[in-house]
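With one protein chain removed, the remaining protein chains of the complex are shown where they sit.
And now, chain A:
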Amino acid sequence: MVIVGAGECGIRAALSLRERGHEGSVTLIGAETHLPYERPPLSKDAIAGADEPAPKLIASREMLEERNIVLMSGAEAVALDRQAKSVALSNGAHVPYEKLLLATGAAPRRLPLAEGIEACVYLRTFDDALAIRAHLKRGIRVAVIGGGFIGLELAASARRLGCPVTVVESLPRILARAVPAEIAEAVHAQHVRHAVEIRTGSSIATIEHGPDGVRIGLADGTTVEADLCVIGIGAVPNMSLAEQAALAIENGIAVDAELRTSDPDIFAAGDCCSFVLDLYGGRRVRLEAWRNAQEQGTLAAGNMLGGHEGHTAVPWFWSDQYELGLQIAGLSDEGSQTVRRDTGEGAFILFHLAVDGRLVAASGIGPGNAVARDIRLAEMLIAKRACPPPERLAAPDTKLKALLAA
């Protein structure tokens, strides 16, 4: 068993192979030199935490040794030979496989205008986070290009450190792809309260590097000046191995419900793959989410060992910015009707219902983890394909647990 990619998905798959009793070899190939670690803290505590940052490890060296999982770190997989069933590494090694899992993740989408400018940086790895942290002293002016989750979480972290922050977003609102407008407005308002300047509807015409940092020229003729420019304009799936080996591609490495690629001995899971969601009429999606990476890694391990389990989990993700926590279950764009439930202290949940009354998604925001329990229950209702009465969803004194039992 060979796994390319030692992030959340790859290491979960490796651990799961052992938990499921696999006794043959397990090899995990990772381009980074760190042991497998969690990425969610990279935009938060790794940047703004009081402690000296260290990667939050998913598996220690002892854990890997105990389970006889061979980690080849600092080794990039550069070629895949499906006839010989072998993966070639950048260090010249060839790793033969019986079953292969591509858990190659995604990489930050690059901004061509920023190429070659040292003060323009991206965040994906722990080392990226360390580099950003090293720059962020109080008073350092930060520009964030892209009003998505990475950019906004970084903006919140930079504010915690006392840095002035400007967020530049080309679309008319922040989080346009990811969350409903009402939730995005709540996030926007929170950033404004924390003195972040948000420039929506602002496309970038030029980026120049000078002695005082970067000068970003916007299409409306104004400029934003900053000492550090962090770019968070989305991610692209890492699929060069799959492309070069002529596996089917469709907005990511295309897999079936069991996470099998067009080659029956090769699986793909996590950020790099697109898969079909039965729950939404077989819609093909690609998710960039921590829990999805974890669940698919575990599922792929079972199917690599001959299982035939399909992916049924409801998409779910969260973001923390300042004291606000946001959680979304399901795909909100599947809904045609929205029901709002206010749960106190400014927290609210939007339930998204399809034309036939079926609950297809729930998006919530509030202080701390105020919406977590209701979103979790909503997720269970979504999985059950329940059609809860809208007026009961809207009433905060209706327990969602009661609707689940109905």
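As a convention for this text, a contact is a pair of C-beta atoms (placed from the backbone, for glycine too) under 8 Å apart; a residue touches a chain by one contact, two chains touch by 3 or more; residues count from 1.
In this text, contacts and distances are computed from a predicted model.
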By UniProt, of "Catalase-related peroxidase", "ABC transporter permease", "MocE family 2Fe-2S type ferredoxin" or "Sulphur transport domain-containing protein", the chain left out is "MocE family 2Fe-2S type ferredoxin"
Checked against the full complex, the residue among A:201, A:307, A:368 or A:389 that touches the missing chain is A:368
Which candidate, A:125, A:298 or A:363, sits in contact with the chain we can't see? A:298
Footprint left on chain A by the chain that the document does not show: 12, 15, 38, 58, 290-291, 294, 298, 318, 325, 368-370, 372-373, 376-377, 401
